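Taking it in order: structure first as structure tokens, then the write-up.
A single protein chain has been removed from this complex, and every other one stays in its place.
Chain nomenclature is as follows: A, B and C, assigned in order of appearance, with residue numbering initiated at 1 for each chain independently.
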């Protein structure tokens, strides 16, 4: 079978680079074009891009020319790592012209008919696509992946919600600097310090968590009604977001119940077989001081979420800590897995 | 007036060094002896001590000999930076022999009759001293300063509790590495990562907060009854603990109310006149991204607590962030201020 | 005596903020105006400036309006923290109009007649000023302070050069992130890594060292002829540059000789009396592992250079390590001391 041709929009940025890295030798997809800003258009990718990941850009991509972000780019799937402002304008054009847009931007996450997707936990939200087609009149389609932090939170909550019903969530985050993109944070703002503020992050966590855990009823997504209070912080860590959580359930579980449910979670079988899906979506650590971002961010090639310190909470029922790789599971990897799911469901045919 | 002679117990450790630094040119006190471990006893302080603070140990102290920790040490006040295990055994001996023990160790914090003290917020707890004398039969006395993190929490909560009644507190900490002492944390455990666990820290926060905010009734301290849930984390920051908090009150205040109460808090007049007391115990920052440990830990020479991001909370009433200097206000500085209060109250005569 | 009115050019940047901090309560000088970019002109300094130093901008300055950088700014002295490009154009205009320009920018450092000045080591270079006046025809004058790293190097070498004659210098630097200004370095480029390149830095070290150690002959500066090879690197440290050096002398000194000469160096008496001059320009550390940037950068309020690990070199004669505070001695503090020297010499009358 020949590979599906894809384009990467915003390919020179930090998340764009992760897309390039994960797609360069992908069994389903083949990068046939790349877009970048005005400044980099026309240059070879290897020159246009200041590579911020370890090593060098994949050789197969280095010689490709960066194009402007226009809807005549070759490719069936358009992976989007565009800045929010540009994405808002451009992504609907690409979907309208027939591309399957798999976006990591926040632009369309709240748009009616556009699924916010983590394949292991809400693959059934793809049932929104017919509504999307009818309401928006697009020739193609669009799916989005959530905010990096919310990814870790929703992955952790979903199996627990199914088992015990999540009512309320307190969370406080310690987020990595790569989450701010490149150039992103000035070093003077984060070395030997903590930045107790990330613009719009708390709002995204609060709203996207409820979209992700929503239920499908007659092709329509009914958001969950979890009350969420988030404190978002940046810490001097390169990759990997850490989230402390206190959770209140409808049915109070024991610590052992929570560990059991998290550890045995696997997601739908057809998702588990996808090339980017980790063997185990949620890994529970028993050590007193795990998970930690440096030691756990790469679990499952960056696609597993690690949970630890599961213990009771004096206010709610359970306290725990989650670590998620913010630029793999929480960004490019999540969107690639979304595209794999679209492929498995025949939505790229 | 001649200065009051004092001894520093455990003077070569990280907190001991802060004591030495803060007492070397103190207007009330004069270091007349120093104690250290078996290994360092007999050496000059300048040689025995691997100085971990900036610069060098004060010249006036460098030539003093380190003594073993025995109750024949010259001094009227004994500042204790002893490890918990040794403190438990030794501090009662010093108090019994007539010293005024001002301890930063956790050993006596929960002992009946021993005040856990932050002068600005509960100087009235000194009324426990007569009970202490009668119950424990000591010739001298002992007061303790709280855990470094709890210091920041209690300073923030006390004026709010007086005004609106604090019912419930959710908090998540991002604590500095100096809080673990020296040698303390291996660099491999904290560089480019977060350690989501600090032994006994969550328990201390939960219990000491209630002791500090307790009320005196007939010479007895009735602990407060705030339900506290804490998540304690270590982050790669040298000095300064950052704490995110969500607070539920008996009487719901507005954001403006909270800011006003915090900013106008001054503590008792006689405390405010002490040499180590900051001009303003609580500083409220208006910037979106303050307080931060590197930029705010030295506020009020490390004795002010900085609060910011005061905003409403989707679950409780108010969210905010506090930064406290963990080895100044949260350790040695707190105990020095306690001794200044004892002096002002005539308890060192 | 009333204070001398001064202006700070480029006052909102990282070095500009240090100027403001050091001048806010200066015994000789009084800030009467401030300049900034187009974007910040017209705003109050407290709003225009994202303060990157600890704490807050001085209250006395917060309410002042930021002006555009034009030569009708009130002030007798113009402290310049302008970017190199703008400085090249603007600083001569200010000097021409009668201001005494004390610049930290690199623009005029190589200009004929403009002294590159570190008061302790080459105050006699002020004898270039008459040439400056005659050649450039300025109503005012200009003096410059050297590159931050070169500051530490030249301070260390000068007394040794006087005593033993410096022939050759190998050096490798480990420079702090604040040296790159604000926003400066992206955090992703320096966290958990080393950046083995700083644009133009090696060239500056090589040429400015020779200017600083030059001799005055008949009012003309003859540069020294030290062969310098520099390797410039950025490391994840907030403040304080560390420099390893191997030095070859005309007359080979012993390790003890070198320590003695460095430690007894004081600079000219009239410089030592200036308010910003440190008590001891060069501090020699005896510990095996000092100087270190975090523990030694603030020596002499950031104006002393710390030297340690003085030992023999298998290739040249002596190896040693120097630490200098890059934004105090190495930037604003150096220029303030230059202005103090101008004042003492009657060049501001």
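Observations on the model:
Note that a residue touches a chain if its C-beta (ideal position, glycine included) is under 8 Å from a C-beta of that chain, and two chains touch if they have at least 3 such contacts.
Since this is a predicted model, take the numbers as computed values, not measurements.
The hidden chain makes contact, of the residues A:20, A:299, A:328 or A:341, with A:299. Only one of the listed residues, C:242, C:304, C:327 or C:343, touches the absent chain: C:242.
Touching the missing chain, out of C:29, C:51, C:138 or C:170, is residue C:170.
Think of the hidden chain as still there; on subunit B it touches residues 14, 52, 177-178, 180, 182-192, 236-238.
For subunit A, the residues in touch with the chain missing from this view are 51-55, 191-192, 238, 294-299.
Residues 168, 170, 172, 174, 191-197, 206, 227-229, 231, 233, 235-238, 240, 242, 244, 246, 288-295, 308-309, 313-316, 319, 321 are the ones on subunit C that touch the missing chain.
Definition applied: only the chains that are shown with their structure count from here on.
Over half of the residue numbers found at the subunit A and subunit C interface occur in both copies, marking it as a same-residue contact. Subunit B and subunit C have Cα centroids lying 39 Å from one another. Subunit C has its Cα centroid 47 Å from the Cα centroid of subunit A.
Looking at subunit B, one finds that residues 191-192, 238, 294-295 touch two or more other chains.
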